[in-house]
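A protein chain is absent from this complex, but the other protein chains hold their places.
A and B are the chain letters, set down in written order, and residue numbers restart from 1 in every chain.
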Amino acid sequence: MSMIEITGLNLSFGTGAALNAVLHDVDLSVAEGEAFGLVGESGSGKTTVLRCLAGQYQHWTGQLQVAGRAVTRKLPLDHYRTVQMVFQDPYASLHPRYTIDAALQEPLRIHGIDGRGQKVSEILRKVGLNDSFRFRYPHQLSGGQRQRVAIARALILRPRVLLLDEPTSALDVSVQAEILNLLAELRRQEGLTYLMVTHDLAVVAHLCDRLAVMQQGRVVETLDSHRLANDGAAHEYTRLLVQASRDIQRVPIAV
Amino acid sequence: MTEIKLAVQDLCVEFRNAGKTSLAVRDVSFTLGREKLAIVGESGSGKSTVGRSLLRLHPPTARVTAKTLRFADIDLLSASEKQIQAIRGARMSMIMQDPKYSLNPVVRVGEQIAEAYLAHHKVPHHQARERALDMLAKVHIRDPRRVYDLYPHEVSGGMGQRIMIAMMVITDPQVIIADEPTSALDVSVRRQVLNVLEELVCERDLGLIFISHDLNLVRHFCDRVLVMYAGRVVESIAAADLDNATHPYTQGLLAALPSLDHPRATLPVLQRDPHWLNP
Partner (left out) sequence: MNLPLASSAAGSAALPASSTAALVASATRLLRFLLRNPMTFAGLVVVSTLMVVAALAPWIAGHDPLLQNLAGALQAPSSAHWFGTDEYGRDVFARLVYGSRITLYIVLLVTVIVGPIGLLVGTVSGYFGGWVDSLFMRITDIFISFPSLVLALAFIAALGPGLEHAVIAIALTAWPPIARLARAETLPLRNADFVVAVQLQGASSTRIILRHIIPMCLSSVIIRLTMNMASIILTAAALGFLGLGAQAPLPEWGAMISTGRRYMLESWWLVAAPGAAIMLVSLAFNLLGDGLRDVLDPRSQS
């Protein structure tokens, strides 16, 4: 059963002369328990796909399905218990005026869940932090710690799908390794499905089973990371990205 | 034997904030010749502070001390502000990370390049314009005349960064400090910008200090690498020898990078040894 099913997704901004088509006929399918990567450069539309799934954009056309249910214009409350998101910038994704405890209790409050204090303690431990972090403010935490809190916040509603928007690109290399390990471990423990957006092919190859390569709003190729790492990419844009990330060959200089 | 352009010995930078002092850079020493030297570190390592201190671009709350801080024949520590201004942009330039923020948004890009030239050479405007057009062609921008009249928001990231390079190289400096010049760029565009930098270093008698957090990038691009941790240089090594790095921090960083070619189930996590802070 596919956990995420995207068919013919199209999205444009603006009207008339200023019409800007951001997504063209995007087709994607992610199986349950799979980690799927969405790779591309800026302007490829990869983050936009994520935000459509999260319900942030509503004027798309096509079909979106998560856990067998269609994603509609007006989303029911339990859509948010199925799908959650981790953002790129750990410095911007936590409310600066709320303690970690308050930030983690907020989703529980919204959904009317009890036993909040205990659940907060549990989830903090799961992401490698402890109770001493509960009553600190975000600015008192390091980037890696904030990202752990962001992951904790995404998981506290026990979703089945985690949308990850470049979760480690704003982090130092040593911290990135910890967070990637944490994400891999959590997926194993909780049986989560990941859809991860990134521009870093090495990260995709490490964490994801399959990936789709996007360029200017279109999916140009879908392949598994094993093939990607072993020069099995078919599309020339994918090969370009692999080369650029390996830094072996010089790209001919153009404008 | 290439001459030493920049000699730094025991550079220390101290920041004072609300009564507390913190040492951002401790006892950093290196020399720069006609080569590409990388200064690599994570956030808080002090690498950007080193770059800025060379050009005296640090905030007034910072105190810079060193046994030697010499650029060619000038002692940067005791030089007057006027002398430093004569050096900045003319003999020693800095390229910054994001052209979105480092280019003036209300001035045409060509004009900004010409202005960089006019700041240090008293020539008529049309001459500066010609030189700016030359530089645009030098950084492989295909239609210099058209691009000259564009505003920064009308050019792409890679082009903006090349414009920034043109601006900083037009005065024929001897040293360029590049502070994360490709971090804000897409992967496919990065190579173009690096090629431009490489050409300039080869053709002219330039020393390049490349500040970055990306070890993988500098190991292929630069000649020598300085690894910084908590304000100190923990490793100074030729880029080609990075695999034989001796300091555990460098080894840990290299091991923690995910790699397309060497997949691992779990990435080894860097264990920070408190002894690295006080060797």
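For this structure, a couple of remarks:
One rule holds for everything that comes next: a residue touches a chain if its C-beta (ideal position, glycine included) is under 8 Å from a C-beta of that chain, and two chains touch if they have at least 3 such contacts.
No experiment lies behind these values; they were computed from the predicted model shown.
From the options A:5, A:178 or A:221, the residue with contact to the unseen chain in the full assembly is A:178. Of the candidate positions A:44, A:84, A:198 or A:215, contact with the unshown chain belongs to A:84.
Chain A meets the missing chain through residues 54-56, 75, 77, 79-80, 83-85, 87-89, 92-99, 101-102, 106-107, 110-111, 125-126, 128-130, 132-133, 135-137, 139-142, 144-145, 150, 153, 157, 175, 178, 181-182, 185.
Here is the rule we go by: only the chains that are shown with their structure count from here on.
Those residues of chain B that touch chain A in the shared complex are 42-43, 140-143, 157, 159, 186-192, 195-196, 213, 215-217, 220-221, 252-253, 256-261, 263-270.
Against chain B, in their complex, chain A makes its touches with residues 41-42, 143, 172-178, 180-181, 184, 199-203, 205-206, 228-229, 240-242, 244-247, 250-251, 253-255.
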